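The complex is shown incomplete by one protein chain, all other protein chains being positioned as in the whole.
A and B are the chain letters, set down in written order, and residue numbers restart from 1 in every chain.
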Amino acid sequence: MAGLLVPIGAVVAAFLVGGVMLLTLGVNPIRGYGALLDGAFGDVDALADTAIKSMPLLLVGIGICIAFRASVINIGGEGQMIAGAIVSTLVALAVPDVPRLLLVPLVLLGGVVGGAIWGAIPGALKAYSGVNEILSTIMLNIVAVQLMNFLLRDLIMDPYEKDGGRIPQTRRLSHNSDLPLLPGDTRLHIGVLVALAMAVLAWVLLWRTSLGYRLRAVGHSPAAARYAGMPVKRTIVAALTLSGAMCGLAGAILVFGSESHRFVTDGSSVGFTGSAGFNGIVTALFGGLHPLWTIPSSFFFGGLLFGANAMQRAVQVPAALIVALNGLVVVFVVSSDRMRRAVGESLGRGPDPAPHDDVEAQP
Amino acid sequence: MTDFFTMASLVFVVGSGIRLATPFLLAGLGETIGQRSGVLNLGVDGVMLLGAFGAYWTILETGRPVAGVFVGLGVGLVMGVVYGVVTVTLRAEQGVSGIGIFLFGLGMSDLLFQKKVGTPLPIRGFGDWHVPVLSRIPKVGEMFFQHSVLVYLAFLLVPLVAFLLNRTTFGLNVRAVGENPAAADSLGVSVARVRYTTILLANGLAGLAGAVLAIELGIFQQNLTNGQGFIAIALVYFGAWRPVGVMGGALLFGMVSATVLQWKTLGLVSGATSSLTAMAPAVLTIVALVVISRTVGQPAALTRPFDRGR
Partner (left out) sequence: MSTRKNRKWLGLTALLAGLALVAGACGSDEEAVDDGLFRIAVVAPSASNDLAFTQSIVDAVHALDGVDAIDITDGTFIVDDAAAAVRGYAEDGYDLVIAHGSQYGGSLQEIAKNFPDTAFAWGTSGDTFGLDNVSAYTAASDQGGYVMGAMAAAMTSSGVVGVIGPIAVGDAKLYVDGFVNGAAAQDPGVTVNVNYIESFSDVALAAEAAEGHIANGADILTGTAQMVVGATGVAAENGAKWFGTQSNQTSLGEDMVVASQVYKWEKALQGIVNGVKNGDLGGSAHTINLENGGIVIEFNDDVDSGDARAIGEGLIADIKARMVNTGA
């Protein structure tokens, strides 16, 4: 039980610091946090909205689990989400009359493909041209945003807008592509289930398939993997491609599960993604780089992010406080001993003094 | 297109390119020092934002740009201490701690700005300093010798940092720690001390970069940097961990951005097409790197926390 205290202590410590910040702003921390928690978890609708907010974090996080385990740093989540959104939107615009049963999986597949491509490019660049993935993913993030802006202002702009107000958005996408809502009269849609399914699939991939074994082996030690005859380069490409695919799926779900059922931009990437490309990294690390534990982790961070808006409305504290708090939680928890060792093991950074049967064991 | 190929355009592209490159250069130089010692700092953007806000607020309250510069630097140093504790003493995973610092800086700078600054009034900076004699050379003078002192400072740092890394004992230690900390440790070099120093330098420069940005723009806003810190990190890889390379990358990025801007100003691209051209700096950076195709590897111990017991 002692090992549990440290990360909890870290989270509590971060919230205490946040409480101090609230105090200096003249807000009662209890009221502030109360509004945050109530906004995120207070009733069924809030829980549903939190789940929806968690979805991109979960998917990006799953992608990070896959990539990080292969020792590949993927900070291109933002661009991959946008790429997935673009391809899935193109699909919906191309074949709007396909029956719903088929169109929904089709657009989601489009998202997977778009994100996969956007991950494969830096993967290939890394494996075959030695271009570091940090550089290529950052640059591709920029390219993706501009591509989105171009398309939404020209090729796929709502024809109604072209002569009118020129809002950079698509037309209302085919009703057949709306993500079906789950029973219960909330806004919860099937995208959340898809994300959960992906978490399970990723777990299966990493620990029950040979590809997963190769990914982890390459992450542990590329030299040893090569010596063992594994195709290291192809594995690296696979890592980034799969990671990108997850992010792309998130982008597609964002478009087709959104309130407006349109793809709309304000010119920036964060306006569409909500920084899920970065928050997802945090989510994955907090979940110990394990796809299944990324689920509660994403729910936690999703709650923080969603509740922040409620807190802003209730006590007039800018949501920016929660962004900062998010960062604090990350820094505190990552610094805590437990987390460090767990992650260190997962990434294969050398032997740990205490015996661990992590990487090879069946979870 | 002939509108573009004029002297005025060239002067603008070079001059503006230099100016745009400055924050990238400062942050990139800092990151280079850090990475050479094996420490990856993904939080640069957040530190830049905090430095930018610190500088802006200081100048708003005191009216003294110099004070603003020092505050920006100071904020960076404070964040450096934090990052040092987290990654060196506590040996936390560097990638995610960096993202945490980024999120913290993004939120904190925004929060402080909303709560501490009522109406965002513009601040005055240093103004352009015309280098005696040289600035009067027609055209060339305008391009190179009429910038703010902060720009000259940044470019002066390039040979300084190169000297530091390549010709001093400290630099030798930095590189040793970055390549093989265990060996360095066995030779009596304090890995922790070296890394703390490089982290302080890296974050201090990032804070300074933010201050420079705020002073040059004369204002602060939420997410002022808009991802520039990340671009600076990317440029370190582009520059193969050499200060001159980073400078080259920053200038490439800056001048391509300026070129695209000039096209837009002249009306050569407009509407949706301008989004396509806005991709140019990013695409060109990748292409350039593929073409140059360096096989110089990264510092071998990059992102690996050092634990003597292992």
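By definition in this document, a contact is a pair of C-beta atoms (placed from the backbone, for glycine too) under 8 Å apart; a residue touches a chain by one contact, two chains touch by 3 or more.
Computed from a predicted structure; not experimentally measured.
Residue in contact with the omitted chain (choice from B:V149, B:A182 or B:L217): B:L217. The residue from A:I8, A:L155, A:V204 or A:A223 that touches the chain not shown here is A:I8. One chain of the complex is left out; on subunit A, the residues touching it are 1, 3-4, 7-8, 11, 31, 33-35, 37-38, 40-42, 45-46, 49, 149, 153, 164-169, 172, 254, 258-262, 264-268, 270-272, 274, 287-288, 290, 293, 296-297, 299-300, 303, 306, 309-310, 312-314, 318-320, 338, 342, 356-358, 361, 363. By the touch rule set out above, subunit B reaches the unshown chain at residues 8, 11-12, 15-16, 19-20, 110, 114, 117-122, 124-125, 127, 213, 216-219, 221-226, 228, 257-258, 261-262, 264-267, 270-271, 274-275, 278.
What we mean here is this: only the chains that are shown with their structure count from here on.
Taken in their complex, subunit A has these residues touching subunit B: 21, 25, 73, 75, 125, 129-132, 134-136, 138-143, 146-147, 149-150, 153-155, 268, 270, 278-279, 281-282, 285, 318, 320-331, 334-335, 339-340, 343-344, 347, 349-351, 353. Touching subunit A in their complex are the following residues of subunit B: 42, 46, 82, 85-86, 90-93, 95-97, 99-108, 110-111, 114-115, 222-223, 226-227, 230-231, 233-235, 237-238, 271-273, 275-276, 278-279, 281-283, 285-286, 289-290, 293-295, 298, 304-305, 307, 309-310.
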